Every structure is written in C-alpha cells, then in structure tokens.
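Of the protein chains in this complex, all but one are displayed in their positions.
Think of it as A and B in the order they're written, each chain with its own count starting at 1.
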Amino acid sequence: MSKAPLLQIENLHVRFKSDRTVHAINGLNLHLQEGEMLALLGESGSGKSVTLKTLLRLLPPKRTEIDGTVQVNGTDIMTLSGTRLSAYRGGDVSMVFQEPALALDPVYTIGDQIAETVMRHKSVGRAEARQVALDMLTRVRIPSPERRLKNYPHEMSGGMRQRAMIALALASRPKLLLADEPTTALDATVQIQILLLLRELQREFGMSIIFVTHDIGVAVEISDRVAVMYAGNIVESGSTRDIIKDARHPYTRGLLAANLHGVDRGRRLDTIAGSPPSLETKPDACSFAPRCTEARPQCLRALPPFFAPSPGRQVACNLEEGYSPASHGLTAAPAIAC
Amino acid sequence: MSKTDALSHEADRGGPRQPLILARNLKKHFPVRSGLFNRQTATVHAVDDLSFEVRKGETLGIVGESGCGKSTTARLLIGLMELDDGSIIFDGDILGSDISLKDMRRSVQMVFQDSYASLNPRLTISDTIAFGPKVQGLSDPKDRARHLMARVGLDPNRFAHRYPHELSGGQRQRVNIARALAMSPRLVILDEAVSALDKSVEAQVLNLLTDLRVEFGLTYIFISHDLNVVRYISDRVLVMYLGEVVEIGPVDAIYAKQAHPYTASLFAAMPSMDPDNRTQEPPLAGDPPNPIDPPPGCRFHTRCRFAEHVCRDKRPALAAFGDDPDHLAACHLRDPSSGHSLAGKEIAA
Partner (left out) sequence: MASAISPLAASSPSGTTVTAPKTRSYWSNVLRRFLKDRIAVACAVILLLLILAAIFAPWLDLADPYRGSMIKRLRPIGTEGLPLGSDEQGRDMLARLIYGGRLTLLIGLLPVVFAFFIATVLGVAAGYAGGWVNTVIMRTVDVFFAFPSVLLAIAISGALGAGIVNSLVSLTIVFIPPITRVAESVTSSVRSLDYIDAARASGGNALTIVRVHVLGNVLGPIFVYATSLTSVCMILAAGLSFLGIGVKPPEPEWGLMLNTLRTAIYVNPIVAALPGVMIFITSLCLNLLSDGLRSAMNVKD
C-alpha cells in the first residue's frame, strides 16, 4: 500500500474579485508525498505563488473565492481558523520568501525571531528555544552562529539573510516547506549555495518541499519532480529527468528552448509567440492554444484532458491523445503496484 | 530589412579599427557618510581603474555579481554620473574636450532593467518615444515614434495612445528599446534589459535586439547576470569583480576555458541542466563582499582557493592568456613572473 499523500489538492479554483475578476487558479490537482521535492515551474501570472499562498491561507478572504479541497496530513485546511490555523501556519507548513529582507522583522534579532517561533509552536521555555535557534543557525551553515543570533536582519548580507529565513522556517520542524522563489534575488554564486543547502536540509529533516521558481535550471538543480504551470493550472508534470529529457507539452518545450542552455550563438531563437492570457474569463479551452504552433481545432473547443504517456507523467495536451488518460488529477508518485 | 554594415555608419569617422568607445582608467568612488557630523567614514569603490574598449559593431557582454560596478559603468558611459578620474574616448574624440556630453548622448542610449520605472506613467507610448527626438530638434518626432513602434513589434494604431500600465512587461521593454532607437544612436547599453522578463518573452526580445543590431548598425553593451544569455548575444565578454576587470575576451574562448578563478566560479555556479549530474559543491562560499573599502592586492583573494601571499600584496595586471591576444585576465596564476607557486602551470582555474 502506498501511504496517503502529505498534501492533496483537489480541483482547486481561486478567483480574485475587485474591479475585474481574475481566475488565478483553475481546477488544480496536486498530490505530494512525504519527503518529496517538487518544483512548481511557471512564468509570472501562472498561479504558482497563488497556489503557495492558498496552502498557507494567506489570501485576503474578502476578495478571494476559493473552491476545492486542500488536505495537509489528512486535515482540510480550508476549515481551519483561530488557534488551529496559527498552529498550522509555521507549524505543519512554513514558508521561505523571495525577499528575506522584507519577510524578516527588522526590529528583532535573528535569534529572537527564531526563538519566538519555537516557543509558539513547541511550547518550550526561552532558554531551550534559544538553544534551538542556535542549533538551527548552525544547521543552515551560518558561520559563527552565536554571534549571528544577536544580529538584526539588516546587519546580514543577502545570502546570510536567506539562510536565516530558512532557519526560521525550519525551526518548528514543519512537514512541508514552501519556498517562493527563494533564490531569485540572489547572485548566481550565492543561489547555488542556497539550493545545495536546501537539498542537504531536506535529506536531514525529511520534510517535503514545494519550490516555486520561474527558472528551469533552478528546478533541475533542486527537485525530484517538476510541475509546469500555465494560466492557473498544471499543464505537465513528471520526474525532473523526464521533463528535461522528454518534455511533452509544447509550452514546456518552449520554456526549455528559451532557457538558451547550449544554444548556438547568433542562431535565431525559437520563441513562444505572444504572451500569457489575462485570465479575466475562466478558461474553457486549452489556455496555451492561442500561442501554440501545433494547436488543433479541438484545442480551442474544450479543455484538454490529462494523458499519461508514461508512469508518473501527466500532460494536459491533445497531442498526447494516443496515451491513456490519467485517472485522477496529478499523483505525485508513480502508481506503483504493491 | 535593409542590411546596413555597422562599420559604414554615417557618423563613423575613425574607421573600422577605431574603437567606438575607449574607456581609460575609469574611476568612480562614493563616500559613505555617517555619524553626528556627517563625516566620510568609508568609500564605496564602485568602479576602480577600469579600462576596456568597445569595438564598432560588436556586442560586449558585461557580467558580474551585485556590487561589481556593472551598472555604475553603464551610467558613467552614458554620462548620467560624473567620472572621478579617467577618460572616455568616443570614436577618437575625448569626451569633454573633443566632444561634448550633449553630442555624445545622441549617440549613446540605454535600456534599463525595470521596464515600468523607466517609463513615465503619465505619458502615452508615442509621447515617450517622441520626447528624445523632440528635445534634440529632429524632424517629425511623432512619425519617427510611430515608425519605431511598428519596427519593435507594437502596432502604432493600437498602442500609440496607450499608457505604460496598460502594457505587459515585454511590450514595455519594446517601448524602451524604441525610445533608445529614436535618437539614432550608435551604441545602445542594455542594462539587464531582459532580466526581468519571463523566459518566453525574453527570447522574443533577444531576437528583436539581434535584428535591430543588423538593421540599424548598432553596437551593444549587454549587461547581464545570465551567462546563457550573454553567451548567446555577445561577441566578447568582460567579467567584473568589485569594480575591476578580472577577465575579458572573446565569448567562445572564455566559455571554453576560463583564465580567472572568479570567472570559473561564476560558470560553475550556473545550473547544470542535467538531473543526473547535478552540482555537488558550491564553487564559492559566502556572499560577494561589499565594495566598501575592498581588500588590497587582488580583490578576489579573500574568496579564491588559489590565494597566496602575493595575491594579498600585489594587484595583478591584465595580461594575455593562452595564445589569443584578445583574451586577457588579471590573475597572478597566469603570470609566470608573479611569484605565485602555481604561476604559469596548466591548472584549471
């Protein structure tokens, strides 16, 4: 028997209402096993950050309409409120943001911030919490951690701040870590350090990670699996190796080509024409079809179903119609018979 | 599309072998003031003794991490900042004596990274593009703007009267490119011009830039942190570290073999794009140091795994690496007479 997934998102819809409606997430299905590293890959406006914010219930309730179920560890998080919600946030699930300079509180020291989180979630005393904070800073490989405990965020460099942010997020030993483009604002030589650190910490702590990024190179470096998002839904998912070596969805292929890895100098680039849809109306056909060079008439008529060209793969594209349709949503692990 | 040879530009006076820009010993320091009496307590060495040339018709890529002085260099070249020391020679004319800043500005334009902040939110697209030609007294600024909008892929009938917030990031960057071209420049500095765009849009803009270079006979300085993009678009690459040139040379030579350990680290930090062969060890530890009061000698010695005493004591000069006289690096490892124990030996940096 395979274990119940840690995270189970079924048919999630998120709409933002203001002057105009934006259909940010449109029928997203996602399963994540314990200890899995998933990269959520997509461009701006694809809904990847909205997915993360939904998972932490961070979206403003007045202007947001959410349908569908989101279960973490068997709990429907949409029903949480009050103390249970705050225990969930930062306890079971925590988040690392793109800009640690904005996410860390500038008036408290790093040590105080981590200790405070630990005290809130683990009901331990101050002295013990400080000990945990010191331990966490050591684990994220911050040099001279005793001294750094007393530092304020602005006294640290960008890379160090992001390490401190990770220490803060992991201090309560969450089962699921959400990382929202945590390396985008960093220099390349620092980015690779943080990616490798996250990989090591994942091995050490065994938590699952959803890593949101727009950079396919970063996704390859960190993840076991990749889910490619477009216009508020996942269009393709599979193991990182499969996605890189055998991308099926025309959008994924376009993204890979646009990465320019190993492209000959001066050769004309194959581009994806146009830009993503505005999502003011709910998509009722393949959202990518207007930009797709291989679009067929049926692509413009109805939403493409998910096909499973190989175990563990899901592709929402009519070009794959020779393959069996995927049973339900996106299973994170290949359906291994046991 | 008429192909204009970059070297037969109407304003070209020095001939093809005259560099379009010769930057000699550029220096820009910023004082850091603090304390009760606002005394200068430190100095940011944004650009220090920086020399390079930009050849006619080429694309020179400039790479480096934050704080290395890329953007300061761009702003010095376009005259948005004043030089503390050094000289800029534009096609044989020394800036400030042979050619005025005002005259040079017509020939040098810039495209900024932030497509939104670089457009006036209160002006329509065509007014924004026409502003430069208007103040320079060029004929028919509006017609020029419409023509250029069409050229960068924005239908003038649809977009001329729109405002920046009604455009997507890629469209806004096309407007920025059109605005730069409206001045009929010879050199366009692209300061992280495609970095903020989505990858699929970035490729469109790169294609556009490639076309425009041929059509308008342009020379580019392409500043970026993305080595893949730099490799694709550049002819030569300049690598900066803490305000200095550490390596410069033809793209293919540098991408094939890096002479400077810092350049090598930058390349090693690139994502591998191979799930079976992922990066195992970060090439450098820690963050790039602050350009405030940089270390003496070779500025990279604090992070370099080959660093020895000589690196702390003596500043390495740029010298040819290998048999390509165009490929220069500033590293004691590459200078047999430097006194470094590994100097001149065949080691991969």
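Definition applied: contacts are C-beta pairs under 8 Å (C-beta built on N, C-alpha and C of every residue); 3 or more make two chains touch, one makes a residue touch a chain.
The structure presented is a predicted model; accordingly, all values stated were derived computationally and were not measured.
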item: Which of A:204, A:294 or A:321 contacts the chain that the document leaves out; value: A:294
item: Contact with the hidden chain (one of B:68, B:110 or B:218); value: B:110
item: Per the touch definition above, residue among B:161, B:309 or B:345 touching the missing chain; value: B:161
item: Contact set of chain B toward the excluded chain (per top definition); value: 75, 78-80, 102, 105-106, 108-110, 112, 114, 117-123, 128, 131-132, 135-136, 153-155, 158-159, 161-163, 165-168, 170-171, 174, 176, 179, 183, 204
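The definition used in the following text is that only the chains that are shown with their structure count from here on.
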item: Centroid spacing, where centroids are CA-atom means, of chain A and chain B in whole angstrom; value: 33
item: Partner chain A, residues of chain B touching it in the complex; value: 65-66, 168-171, 198-204, 206-207, 210, 225-229, 231-233, 251-252, 265-266, 268-276, 278-288, 290
item: Chain B-touching residues of chain A, taken from the complex the two chains share; value: 43-44, 143, 157-160, 187-193, 195-196, 214-218, 220-221, 239-241, 244, 254-255, 257-263, 265-266, 268-273, 275-276
